[in-house]
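Missing here: one protein chain of the complex. Every other protein chain is in place.
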């Protein structure tokens, strides 16, 4: 079986500050790895290195077991999604989603078919002709997903994709994402600072702090680890429980 | 009339504010158009002898009038096309060196030039005994002034276009660079890149379309500004064809009073063209987006 994404000994510094040190990870097909970390802990840098938007000081990134270090971002088959939807403001919902297909010069019929299928899947029916500034936050984020997923990338990198959404929309999006990830057998790295989201979204969970990445063998191991603040959260809810009783 | 005004405005401050606006910005235009219209129909003026369409008939059958309209569009559109192309090239290709040091400062300098000085400069540099002709002469490329190509007062309006481009190109360059930051374009093109877009595809599908779309209202207004420019074509143009603004003033100031109605007709047609362009611009989505911001 092919490993969609693997890194060996990735390290990166900005000046004297070491942001990433010796990062090793390996993802199986159709697996989502959540990575938990505080803001500024280097998780965004890690994703940008994986996506080729920044180059590491040392180490190698493999996509489908090929060293992609020398490839330009556009040739890596890895899609990076920001916290902001970053839709192209001059294109409609349809054209935003179809963007990757247009680049690949796929013929009009197929583009139309695949894009409309994606629009249905994302529950964006009837919005094909809207412009980005006519959409709500959740809708924008869904278009941004569709735009990323339509070309079937090997790996999807998600950088706090639901960070700007309200709690309700957020949980809707989490469900939708899980469902689509299953449907389309997506391999993804999901970065978040929210413990609950990390547990919910990940098949496996890792955490990043002070530039080092720890990947836990199981959710239990993650919960029990003291570094992640999971225990504190449990205690907090329990204390409320006691007080109200 | 009074009653409708009372319901239109809620309080004294509003009445004063909007009243002043109507007085300074709306009324003059209405009065001006009215006067020109009445004059052109022979109803008022020194040579008026009653209502007539003859001035309009004469004006509209005058070849010079139509040529002037065409020439006005030609100058404005050519200037804008050259300026947009060169400003895009500069703002995208050399944006980094253009944001610091002397180069960064220099791009603002043409903004300090009034049109009349730019016209004077273009004349000084481009005429047959001008600075460029002297350069050519010193290098032995030409041996007398007549051999230097006509660049001012020439039939193609080269001098006019060059002078306008000198003013427009740096302005557009600075404007495009500020849009590039404002509209988050570097991040958007990174997104496009991870989706598989090469540098050319990013430029063609993302960067240039977004800039041009956002800049569209400003570019249109600038085109109108060039269409109505006066000093530059006055100094650098020739007797015929003339841009509309120059033609209006020439016909207005001629000794014979008989051309005054034609001057007003040209002015009215110019105003009508501008109002139409503005109306179309206001109808477009990009502009209301700009207004709502």
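Residue numbering begins at 1 within each chain, and the chains themselves are lettered A and B in the order written.
Note that contacts are C-beta pairs under 8 Å (C-beta built on N, C-alpha and C of every residue); 3 or more make two chains touch, one makes a residue touch a chain.
One rule holds in what follows: contacts and distances are computed from a predicted model.
Among the names given as "4-phosphopantetheinyl transferase family protein", "Acetyl-CoA carboxylase", "ABC transporter permease subunit" or "Multisubunit potassium/proton antiporter, PhaC subunit", UniProt records the absent chain under the name "ABC transporter permease subunit".
Counting contacts over the entire complex, the absent chain touches B. Between the chain not shown and the residues B:82, B:212 or B:278, the one that touches is B:278. The residue touching the chain not shown here, chosen from B:41, B:88 or B:115, is B:115. The set of chain B residues touching the chain not shown comprises 13-14, 16-18, 20-21, 24-26, 28-29, 31-33, 35-36, 90, 93-94, 96-98, 102-103, 105-117, 120-121, 123-125, 129, 131, 133-135, 137-138, 145, 166, 170-171, 174-175, 218, 221-222, 224-225, 227-231, 235, 244-245, 248-249, 252, 263-264, 267, 270-271, 274-275, 278, 282, 288, 291, 293.
Just so it is clear, only the chains that are shown with their structure count from here on.
Chain A and chain B have CA centres that are 48 Å apart. By the touch criterion given at the top, residues 183-184, 187-188, 190-198, 201, 205-206, 209-210, 213-214, 285, 289 of chain B touch chain A in their complex. Those residues of chain A whose C-beta lies close enough to touch chain B in the complex are 51-53, 72-80, 82, 84, 86, 88-90, 99-100, 102-104, 131, 133, 147-148, 151.
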